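Only one protein chain is missing; all other protein chains are in place.
Our next item is chain A:
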Amino acid sequence: MRKKLVLILFFLVLLPVLSGCWDKKELNELAILTGLAIDQAEEGYRVTAQILNPAEIAGEAQTNRVAVSTYEATGDSLFEAIRKITDSSPRKLYLAHLRIVVLGKQLAEQGIEDTLDFLSRDHEVRTDFFLLVSEEKDASSILKVLTPIDKIPTNKLYQSIESSQKNWAPTLGVKLDQLISTLISEGNNPVLTGVYIEGDTEFGGSLQNVERIPSPSLLKLQNLAAFKGDKLVGWLTESESKAYNYLTDNVTNTVAVQSCTGGNVTIEINNSATDIKVVEENGQPKVKVTLTSEAAIGEVQCENQFLDERTINELEASFAKKKEKMSLDTIETAKKWQTDIFGFGEKIYQQKPKLWQRVKENWDEEGFVNLEVDVKAEFNIKRTGTIGESFQSDGED
C-alpha cells in the first residue's frame, strides 16, 4: 500500500516535468511574423517586420483596424536587429510562419550572403518562404501596403508568386534552399523576382487603400533580378525573364503572341520541356539547348488565316524562331553582365566533370562569356480551342 502511494506521488511529481514546458510558447505571447524586409543601414541592417494582428484575422467581431502591423529596428547584424524589434513590438517574434523576405535594392547590390546565414542557421526559420528583391528604394515600404482580397499582404505576395509562376512565367519563386544551392554552386548564379509598388505609395498603408475598388496602390511582381555571386547586377526585362524561365525549365503554363496580317495570334503553352546537352568541341564546351513546347491556339485576330495543317506548321516555325531569338538575346544580356544565371556551368559539371575542371577557373568572366550556346525551339500546336476557324476570317467586307 505504501509502495503504491510512493509510486503515485512519484508520478505526480513527474507530471509537470514531462510536459516539456521549459520551452513553452503561449500563443498569446507570440507575435507571428509573416514578412521581413531587410535594408542596408549606415551600419548594419534595418529590419522591418510585418506581424499579424490575430484579433483582426480570426476574431469574431472584426474592427476596422488593420490586419497587420510593421515594426522596425536597426542593428549591426540581422539577428540583433530582429531581437531589437521587441523594443517596439509587444511580443517576441515567432519566425516559423515567415512567408516573404524582401531584400532591399541597395543591400542586394552590396551582397546578400551575410543575410542568408542567419536565415538558414536559426532553428525557428524554415526554408519555405520566398525571397524577393525590392525595386523600390527601401524594401520596408513593400511591407507597408494593404491589399484587397487577402487581408495579409505577405500572403497575397506568396500566392501571387505561386500563381504567376504557374500561369504567366516571367517571375520565379525562389526559396531559401534553392537560393543557397545556386549561390554555392560554382557554375550557377541566382535570380530573384522583383517587387514594386504601383500607384500612390501614400495611401498604401491606410485602410483607404482597400476601401476603393481599384486600390490606389498595388503590390506588383515584376521581372527577374540577376545576381553575380551574391550581388545584384541587373534586371531582366519581361521577355528576357520569360526566356530565362524557358531556358531553366521553369515554365508550366504561359502564353505567347506573334503578329500576323491584321492582328495577333496568341497561343497558350501548357507544357514546356528544356533539354540541355553539353558537347565538347576542340576542347571547349558547347551547350545545346532544346526547348519543346506543347501549345493550343488561344486567340486569333488574323485576316485570311485558315487553321489548316500548313498554316499551323508555319505558325509553329515562326513561334519557334521568335523564341530562339528571345533566348539568345537573354543569354547575350547575361553575358554582358558576366553572370551565368542559367547554370550552364553546372550542366557542364554534371555532364562533363573532367572538362569542367579545365574551364571552371573564372567561369563567369571568361568561360561563360565565350561559351557557344545553341538554342533550338520546337512548338507543337495540338488543339485550336473550342472553335476552329475564327469568325473574323469569314467576315464579309
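Assume a residue touches a chain if its C-beta (ideal position, glycine included) is under 8 Å from a C-beta of that chain, and two chains touch if they have at least 3 such contacts; residues count from 1.
Basically, contacts and distances are computed from a predicted model.
Asks: Could you check which of "Rieske family ferredoxin", "Transketolase", "Spore germination protein" or "Transport permease protein" matches the UniProt name for the chain that's left out?
Replies: Spelling it out: the chain absent from the display is recorded in UniProt as "Spore germination protein".
Asks: Going by the contact rule already stated, which one of A:127, A:167, A:271 or A:380 would touch the omitted chain in the full complex?
Replies: A:127
Asks: Just to verify: which one of A:76, A:177 or A:365 makes contact with the chain not shown?
Replies: Once the missing chain is taken into account, the touching residue is A:177.
Asks: Touching the hidden chain in the complete assembly: which of A:74, A:185 or A:237 does that?
Replies: A:185
Asks: For chain A, which residues lie in contact with the unshown chain of the complex?
Replies: 17-18, 20, 22-23, 120, 123, 126-128, 177, 180-181, 184-185, 349-353
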